[in-house]
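Then we have subunit A:
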Amino acid sequence: MSTLELHNVEARYGPVKALHGVSLQVGDGELVAVLGANGAGKTTTLRAISGTVRRSGDVVFAGKKLPRRPEATARAGIAHVPEGRGTFSELSVWENLRLGAYVRRRGLKEDAQRVFKFFPRLEERRDQQAGTLSGGEQQMLALGRAMMARPKLLLLDEPSLGLAPIVVGEIFAVLERMKSDEGISVLVVEQNANLALAHAARAYVLEVGNVVVEGTSDELRANESVRKSYLGY
Partner candidate 1 sequence: MLVGAFTWTEFAQQLAAGIREGAIYAGLALAIVIIYRSTRVINFAQGEMATFTTFIAWSLMNHGLSFWAAFPIVLAIAFTGGVTIERIVIRPIEDAPVLTIVIVTLGLALLLNGLMSVIWGGANRQFRGPFSTRTIDVGGVPISVQDIGIVLVSIGLVVLLALFFRLTKLGLALRAAAVNPDSSRLVGIRVGWMLALGWGIAAVLGAVAGMMIAPVVFLDPNMMQTILLYAFAAAVLGGLDSAIGAVVGGILLGVTITLLGRYVGFIGSTLKLPAALMLILVLLLVRPGGLFGRVAVRRV
Partner candidate 2 sequence: MRVKLLLELCGFAVLALVVAALPRFVSDFRARELAIVGMYFIALLGLSILTGYSGQISLGHGAFMAIGGYTTAILSLDGVYGHQIRDLWTIPIAGVIAGVAGLLVGLPALRLSGLYLALITFGIAVSFPQLPKKFDHLFGGTTGKILNLAKPPFGLSTTTNNWMYYLTWGIALVLLLAAWLLVGSKAGRALKAIRDSEVAATSSGISLATYKTLAFGISAFYAGVAGSLYAIANAYVNPDVFPIILSVYLVVGLAVGGLDSLVGLIAGAGLIYFLQNHADSVAGWINHLPALNLDPKQPGIPSMIFGVVLIVVMVLLPTGAGGLLRRVFGPLTTRLYTRS
């Protein structure tokens, strides 16, 4: 059974339609990538799932239809790390993590310990204001916050944006461990197609609000037009 299914989802910003009927699937414990150029609708797809943008069409999560409000999606077990990390910059690192676990009641101490094991630098900066962290550290914090929710599905928007390659490598390494240790499914939006295909099992390519190509990473890498437009060779 797949964790997440989108059936012909449409989304609009006011009068402008950004998604024209997107269907996709994420299986249990799978890392799936959404690729495409700027403005293709990648971020909008994630927003449509978490309910932060007006959508029509069904989103089925763990077999149940997902309600359309972000607070409900969080409770259902989806953690959305938005574009720009969405850090609570005026609050401390610890408070940010605490907020990640808002929908849960116990076991926070152990979860925080786990996050600090993955990201020791966060433990060092525990009481620091989150806004003073570097870009890479904020991305780690955002991931850590998502981990605190013990989600079944992680929505990641452009994790590599603005980060040095080494840091990006660390982030993706953590993602792989989250996937293998806890069986979390991940839907990651990435402009860096090479990077995404290196880690994803399957991927979808969006253009102007439509899915134009889908398949396994190998299939996409073999696809001539994908190679030319998004992989650069």
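Selection rule, in plain terms: all candidates are chains of the complex that A comes from, given by their letters.
By definition in this document, contacts are C-beta pairs under 8 Å (C-beta built on N, C-alpha and C of every residue); 3 or more make two chains touch, one makes a residue touch a chain; residues count from 1.
Predicted, not measured: the structure shown is a model, and the values here were computed from it.
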item	value
In-complex contact of subunit A, chosen from 1 or 2	1
Residues of subunit A that touch candidate 1 when the two form their complex	50, 52, 69-71, 74-75, 79-80, 82, 86-91, 95, 98-100, 102-103, 145, 149
